[in-house]
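Every protein chain but one is kept in place in this view of the complex.
The block that comes next holds subunit A.
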């Protein structure tokens, strides 16, 4: 059968056909058809996505896919965003860069998320890849403006430099000036994370001037409002713009200059930045509001009336990020003005306050669910919720794919009935059949997990905190959620039973994180022994887990599947349960 296939479709034809197959899943399927398809496919795969940098080694990737042009890697577990993963845990990219430098001279794109990137890595990228085009460092750390200078200076055809939410050590503001005069290829530049002294504004202006294809520009906070007009006039073709500081003394000429500059940007669809907003300057945006599809005001400390005014000018809005200053009234206005809304994120302005500082409740979200039929993605911080509201939301928005609710005080019950919120979240998973991502909060028993296991068939990522009563909860999830890839749990009474009973499930997932739960050291060791394709890592910053009895619960546990075996760059506070690795370092 194989031979017939080979004769009827010469390699070149297959290669050509495969070149239309972009999705990794499809390519994986293709590679499993037969040996010759596997061979042909692997030689023509150009793009590789690795969701966990420790799941496979660079050498393995290189061996299988010799002609890669674009790579995407993710490092630390998601909970690292909330400081739950100690510094030094890992996620170093240097090894990858070093190996790829030799193997992929034509590598053009590197996208990293939650990884540790050093100046050395950046310098290596700069000198190893002659055709380097795209560097995205999302939520990365470990590098300084020196590394950026190397990239700017050497990458002659750089198209994208995106440092969103990364932590950069500022050493000198002049790295931007390192872009040679001949560099005119920039399409996207995101330097919003840089601190005040790190950007030479004149160099930025000159750069913007000579890059006619610049579509996306996110400035950093240090860029003052009066400078925005200068930039915009140099780049009227921008589609996506992030302001810096949006505050200044109200001056009519500055205002009209700014308004004029914005109105000259006929393609502008997406705005962000808006640190330190002076509301009087918001009307400068009115001319472009009708075209806006995405608005990130999540750093803007402006009050509801100003937000309402702005939002009512944006009928085409599809994506809104905002602080809870928007209040229920603002969300009601949003619901009536923005019928195309697909994504809403509401962040807390005072997350640690005990009393609410704004009038934002579950009502706001209910209003949006009623008014915006296309709503798909929700991230909502609030202080109270009810089952009734959740049921209403679920019924109004059956197309939800992402639902993340954070009721700020852990274990908060339904404020009307004082019941757990099991039924409410149950309604969400039951009605929203395409739900892929869910974050729970509030008072929750094992019942909610029963619902999730029963209905959450497409659920890929689940985040749980301060919930559940027993192992049964975890068992429902692990045994019921067929599509589950990432599970992260903190402060729940889940122990050994569910984990061991569903050990095999873990091999079908990318990773499992459990912290402040009740999984014993003994169970971790057992898992490590029995499941060679899993890396079972115990994190404990106070003392080695084997200095305590085996029944003692571990502090933090991170389990992920890997074909590369245990990693060798673990810091002293991470212990591998793999038998091949000594437990005591």
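General observations
Throughout what follows, contacts are C-beta pairs under 8 Å (C-beta built on N, C-alpha and C of every residue); 3 or more make two chains touch, one makes a residue touch a chain; residues count from 1.
Methods note: contacts and distances are computed from a predicted model.
The protein name that UniProt records for the chain not on display, among "Auxin-responsive protein", "Peptidase S26 domain-containing protein", "Trafficking protein particle complex subunit 6B" or "C2H2-type domain-containing protein", is "Auxin-responsive protein". For the options A:16, A:59 or A:127, the residue in contact with the chain missing from this view is A:59.
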